[in-house]
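One protein chain is absent from this view; the other protein chains keep their places.
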């Protein structure tokens, strides 16, 4: 960290700041410029988290030099992490596709969805049981009943299953039914919940929030990892901007940026970014071309009857077409995706 | 709601849409334009929440005409609501100021803060016991211990107290210690939590999220109200934009916009918007001038020793100065604030 | 267009609005809902551009139903446009790559750049002679001298050349040296300049501005087309958001959205979006995978010596690698790019 002093700050003020830093066991390096003096701080800055240096007389501002997360970063672990979920490896050579309906609605719907996405090559079934909805008057999910149906679909198809958890209670209830947890965009900074899934040890897909910077997102991952759970997969799903032609603005650059800063795998959710099924396939292709390790895609056996987010769900037919294209794309990128192997 | 059909949509397609609407008990009004046909929908559109009309053949898009919230809106209740918290009236002629430190740290700090803000005219003491922090390595609050200290400060000063709740468990623990709950910006769409404070019946300050539209914010209020708790006070605290000179961009326009759309009182948090204490007073004055019903301001007996968000907390002296100015401003606006009456 | 009346608006007020519309030759369709009355307007709404209907008593708001641009839209021309620039076809099956340094610096630099990007398959050479720079103290371009050098590079390489024009005078000077004009992001709503390049008839690459919606961007294209110049190529280069990890946030979704709304070709500038050369290739691949018709990429024979935007320029070697990958990608997408054919 760099401490920038105000133009005209006194020797005394510089001395006071130095004293505080040294008392915390930190090294100090002073550099006097033409206009301002700056103080370089050497050592583990986490001891400064709760020390308001910016209020000391003469201090203009603090400039962080290294990122605030540790366990999620490349400095801590330079080589990419591969998360092994019962044999399905996320972050390795093979692309992983999680697919299924926005919400679990009934037995037939979820089993049919599972069988069809598996046929196209998906390795993991998604389906929401706890649905956070903007309006209190919209369908909120089947809760435990939905989880049971998800488990039935798992048994019928042999796919792994993932579901979104929206509260500590939801984590507890879901634990025995699902193989992976998903933290939704609205909960990326619900720190209690992050700690809870951290303690569970179960693999977690952590979605980026609509106004979360990449740095904050990696700090959210840090919450999970710091509880001892390294099985975190990041998921880009679009950020909120002034553009309204799509539901969110897919920040495709986050894929190479995360690859550059973190060892964690990153997948992309083109469905929530697009908000309209006609834009899902181009965004999915772009995500893989940019280097993503996989996708999470909404697919519904009959989107016109879907109880939530109908507009953005693919039909099994369009999903199959997409998987075929992903398979070709994987080859030229030196990756693998076995379209229709099952 | 208006349904816009694609150019060239067939009579048949228009007929199908009409049939669905009528089967749900809604009225239909068709208007054929030069380029497109539009269908007006008449009746309570909440029955359409889970009907994916946008996927029916020939449908181009849906255009909402009336807002999705009801109980939070002016159509439902045209006259402004005044929330009475044990005699302190929020939303009436008198301006209400909630003030205190970001986090409760120890007995002396919180009692000293309470006595000093009371002297300047604040009616309610704020202090965080559960602190959501971006980094897991930063101070996270004293939890129940902090609530006890808050209660001690209440008893010592006679002020009402408010604290942020970050989980259902926090609601349960806080209930006996505090007079009001605060939902923080990161939890504005934590719907479980909104329902929980809704069920509690206790007055709630609902902060706007950094990427929440005013419409979504009023829908979040709707979650609380729809549980039977009408005691909701909205709180603008800045949104996330590209500008980084302040911590957030205070959306001052939200004050008149909310006054125009909702009967709920609205207060402003200039501290989190500014992120720097030197900008707090100008933003506080602007908020009141724009028509806000009050403020929630961070004040610390000794900001330089604060354990969180030190940079944005006012000293008791600057807070007193601000209250004096607010008092003068109140007069010319036809409102009241009794600076230093205690 | 739909006119939404306020709840409780009178018959009289509805009648007044109707009268104005009919006096302008427009058709009117009234629909009375449970809460509000709406008025559908039928006919060419351009006659309403300067009629402030929203101020008439009883009017709540206007809701546009069809887009405000005409000539740039798909309703006007459903099939995609292919722009033929002296034999190089943009928007057809073949992908087009424009490449070259940010700024023309000297003879050797631009000729060397031209020969190397041609070898990798680029069809058009880019190079700035008029450089808009945030700070007045940064290098502003060689102006006419730069254009002459660009022409020399054209003659030496046989490539077509494109340059950014920043004023009417720059259009006039550049006309005889270059084959295409580029309108930069900062000038996307410099309407005088748009009309000027419209009058020139020369093909124009129109960059999206950092805070321009897709709708406004297509309206900017409309300015050029309405002067009779249909040779407009749109260029996505990133928008401004809260995320600072990249220089701009590449709005990859704009590619399928533009393809859905307009007949104009769209290319992508990954260099200005990324701001860092290490992110250029993944974004370029993503752009083509999403359906873009080509790229405009910054390549400098020796980026370390570049006089502007050094950090985002590719070396000839990395550009060559990218072109090889684009060539493979083209094949699986059913497009063409003849890597290294020259």
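The chains carry the letters A, B and C, assigned in the order they are written, with residues numbered from 1 in each.
By definition in this document, contacts are C-beta pairs under 8 Å (C-beta built on N, C-alpha and C of every residue); 3 or more make two chains touch, one makes a residue touch a chain.
Here the structure is a predicted model, which means the values were calculated and not measured.
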item: Touched by the hidden chain, restricted to displayed chains; value: A, B, C
item: Sole contact to the chain not displayed, among C:37, C:120 or C:187; value: C:187
item: From A:68, A:182, A:241 or A:277, residue that would touch the chain that is not displayed; value: A:241
item: Given B:241, B:271 or B:308, the one touching the chain that is not displayed; value: B:241
item: Contact set of chain C toward the excluded chain (per top definition); value: 46, 49-50, 52, 54-56, 68-69, 132-140, 166-170, 186-187, 189-193, 209-211, 216, 219, 222-223, 226, 240, 303-308, 310-311
item: Those residues of chain B which, in the complete complex, touch the missing chain; value: 211, 213-215, 239, 241-246, 249-257, 260, 273-274, 278-279, 282-283, 285-291, 325, 328-329, 332
item: Residue numbers in chain A that touch the chain omitted from display; value: 2, 4, 7, 27, 29, 31-36, 38, 40-44, 63, 65-66, 75, 240-242, 244
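Quick note on the criterion: only the chains that are shown with their structure count from here on.
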item: Intercentroid distance (Cα basis), chain C paired with chain A, Å; value: 31
item: Gap in Å, rounded to a whole number, between the CA centres of chain C and chain B; value: 39
item: Where chain A and chain B are represented by their mean Cα positions, the distance between them in whole Å; value: 27
item: Sites on chain A at which at least two other chains make contact; value: 211, 239
